[in-house]
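A single structure is presented below for examination.
Of the protein chains in this complex, all but one are displayed in their positions.
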């Protein structure tokens, strides 16, 4: 439980909450409640027993659960014990036996994680969408604003500021599409029981699993206790999103250097200051995103490293994922949020851009066609952005790139 | 240029060749030749000049190119200089000027890399497909073979060997689908010129780029000099494939322990031996795959770490990618090839499986339904495998998971 | 702020507290208080002003500090503002001006992190020492206990259980020594002011810094705002410690497989159970350590990735470190604690070891010398352990390895 101070400098309160204890326990209880009802749907349980389980879930006291889970080695053990005791008190032995029916600890852990991710995904998607809107506006406004193109950190050729921001836009769109696509296939229900065969539910197993998926709004799936490509894919999409956000942040920070001064982060009272130099105006939004982008690759590596898990359900691999995936979502959301503010309020100094261009590349007649070509890039990118955004609205997870 | 000995222990000769110097230079020359022809297609160059460039490409001497590229900091500089000299000699100044028309070094570097990946992708896909076929056969043959399910490395419940191999199969299928999908969108032409706007080609730029894409069989794309999500996505797909292969290898190695002895890698003369213990039978195929799986996550992290590149074309980030992507393909192909041999020749000892099951979990009457549930998992996985494979044949990159 | 439930399954309450908000704020206030006194020591401030600063530190209300720091982009801004207000109220303008004298935000952030690490280091060292003691006892007790040596997961040669645990012991000792050594040089005071020159303190700067180091018990140092090798070195030592703990855990988990059953984690009520299979005895301690070992490499990569920081003080790099370093300490301490319990209570079945050995390698006369050689390894390792431990007591950070 890293310090809230450090966490909040990197992440939003909403996303921290989405992976917090309350959300985790809520998701776990939702799994248990809907599992019982799914079993009733499939005629494995009387509905009354499912109701009794649901009542136990509603009354469950979660005090001390973190310590108990740490002792047991898994959240399910103490949670299920408490639910069974409540169900027993409320509905007798049959109700107690209906708790966690056919499931194993990892079913609860994985499905709860998926439910948290299902809530986190739209938060991040919305932030990336807002960033895309801001970047589209910027690109439209500055499609023809002359600027100095820089390659290998040296002056290259005339571009427009819109042709530059066009690439930020395409990068964010691509990240958003990839995340949507990975969530569409990766957000799966987990219900396999002790060895992934749902043996305890007999022939009804697949029906219970399908009903549970429906109730939870997750994709149906054979158990994936030992196949972690879905989680790894979501993690990789987050890592790639962090890379795209980091690219945008690095560019803005470079353009905000005093000697370049082509753009500036919006001035917000109390933000971007210095404890030693009161009048300093730091690129604090970029800092948040760059810091997150530095941490992304290692976290993705952690998810990949856990994939070669042992046999039916592994030892250590899947247990390493939840905290890592949470961190990736938190960093990505914090970075996106910070950059939305940066882009929406970005101060653009077209005169400075023109001055840098003139200083580095006096016009020898080649500038006009270069600017026209750059403006065309901005225009084409905006068209792709529209197409991609429209596609996403229809559930089409395709990047438009040409 | 790591030692060939170490390289060949981890990778196949074919994949090493796909990323070798010959293939790289061939791809670079193909880029230059087809760029000239694409310019001719778009009426930017007379066809005769394109032919002169092509003739220069055909005669280009590549001796000493590695040293020259190392000195220049990029392959394009010395290669283009040689081509220009040849074109000048063969076709005069106009032909020389037609070389590398409108392009920048990174256009050559990125497109050549994409052409190498375009050749490497099907090699790996074929190997994964062969592995899938082997695993499908194994799963079919052993759908009902009783075995001991193990979770957290402890006895859990009766499964069948086919329900275990079913997950290996689904993991490999998912890896194959993801790789295909990433290649379908990531294999893009790169042609942007000095600052990504193709300014030197004026209004004809987009037409030349489209023609080049068509000629090279790559997806058309706006320049992606600073947006590296395509490369990162391919790399992540390779990392996830390595994870799935590592999972299979870890399981086989565990099942091949002397005390378990449920399966064994095929005995191949001269393979899996020990220099100290002549009669030892080591899981050498699994070793290759596990070793590759250990290296995968860090390599993916390297690709992600390079994403926040500077402005129009970055300093250091994209230059780090080619060697890393090559390594990921080599490791994945080496691991897949090793496991094809393991799975196709796998010695399965059903009696040992039954004995381990009996020893750990004497039948209390619950075994028959457990085995039935396991066999159903195997059956369902085979159906999904058929659907996924059929989908891939039609260019549908969807994992079937339920 | 990842969920406390997930955090506690991986880490100890003590180590979580060492990097928690309370500890962070305490460390930050200690920095401010001792900085004022160090300035007084160096005759830059009247002692009365330092006392006024200290009084402000003692009364500082930290409510809402996380939100304020997130807004400002750094903890120092809101904290120093509160301290200045308190000092103004308590001691007037001169006292207010004495707060944070000559320092910059990063001075506070880095020194506070070092103070937290200075507290965390001994916690981890003590746990590794306890683990070493347990392993030494195990090695001594079983120096001559015959066992089957296994290489590449296949039977190899007769060893003793003590020759196996000897390597666990040497690995833990080496990790402990490396961590001590890195802490000895890496735990440095940070005081450089706005640009690392302590310009605001004039010629007195170095004396104030030296006094501050003395007061805080940290190594004196030129400012290291942009040189992060100390932090990276501590992080690498933690990553290597996690690797050594993971090795031990992997071995114990393999030996605890039902078919091997040579050792078992101690049975603790409520730990290692299964929510699906009540009588299961899972290697939960090993799970904690393996899970931590999976996450270590990526976290170390994150620290290394941040090293190429910009100019006098970078943007994003150092800001990424604190949470990552905290996580490494937490995972290492959680893993070490879990393994202390495993090793201290390890159930060793010498008869099973002998049986596995006989089954795999019937004695052909070579066993006795093999066992003697193994026992000698155990003995030599114990002697090295004694020497290393004695050396550590004298502040000598040398691994004894032969």
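Think of it as A, B and C in the order they're written, each chain with its own count starting at 1.
Following the convention adopted for this analysis, a residue touches a chain if its C-beta (ideal position, glycine included) is under 8 Å from a C-beta of that chain, and two chains touch if they have at least 3 such contacts.
For clarity, every value in this text was computed on a predicted model and none was experimentally measured.
Asker: In the whole complex, not just what's shown, which of C:37, C:142 or C:178 touches the removed chain?
Answerer: C:178
Asker: Considering the complete complex, identify which of C:70, C:183, C:290 or C:323 is in touch with the unshown chain.
Answerer: Residue touching the chain left out of view: C:290.
Asker: Can you work out which residue in C:216, C:301 or C:326 touches the chain that's missing from view?
Answerer: Per the contact definition at the top, the residue touching the missing chain is C:301.
Asker: Given the contact definition stated above, which residue among C:24, C:62, C:158 or C:211 touches the chain not shown here?
Answerer: Considering the complete complex, C:158 is the one touching the chain left out.
Asker: Could I get the residues of chain B that touch the absent chain, sorted low to high?
Answerer: Against the left-out chain, chain B lists 1-11, 13, 16, 19-21, 23-25, 65-77, 80, 100, 103-105, 108, 193-194, 200, 249, 253, 270-277, 282-284, 286-295, 297-302, 305-306, 315-317, 319-320, 322-324, 326-327.
Asker: Please output the residues of chain A touching the missing chain, sorted low to high.
Answerer: Those residues of chain A that touch the unshown chain are 150-157, 253-254, 256-260, 274, 277, 280-283, 287, 297-298, 301, 305, 356, 359-360.
Asker: Footprint of the hidden chain on chain C, which residues?
Answerer: Touch set of chain C with respect to the missing chain: 104, 149-153, 156-159, 163-164, 166-167, 170-171, 174-175, 178, 185, 188, 193-199, 201-203, 205-206, 210, 213, 219-229, 232-233, 236, 239-240, 242-244, 246-247, 249-251, 254, 290, 293, 296-298, 300-302, 304-305, 307-315, 366, 369-370, 372-374, 376-377, 380-381, 384, 398-399, 401-402.
As a working rule, only the chains that are shown with their structure count from here on.
Asker: What's the farthest chain from chain C if centres are computed as the mean of the Cα atoms?
Answerer: Result for the farthest chain: B.
Asker: Between chain A and chain B, how many degrees of rotation does a Cα superposition need? Round to steps of 5.
Answerer: Between chain A and chain B, the superposition angle is 180 degrees.
Asker: Chain A to chain B: how many Å between their CA centres?
Answerer: Going by mean C-alpha positions, chain A sits 26 Å from chain B.
Asker: Between chain B and chain C, tell me the centre distance in angstrom, where each centre is the average of that chain's C-alpha atoms.
Answerer: 38
Asker: Touching two or more other chains, which residues of chain B qualify?
Answerer: 150-153, 156-157, 254, 297-298, 301, 305
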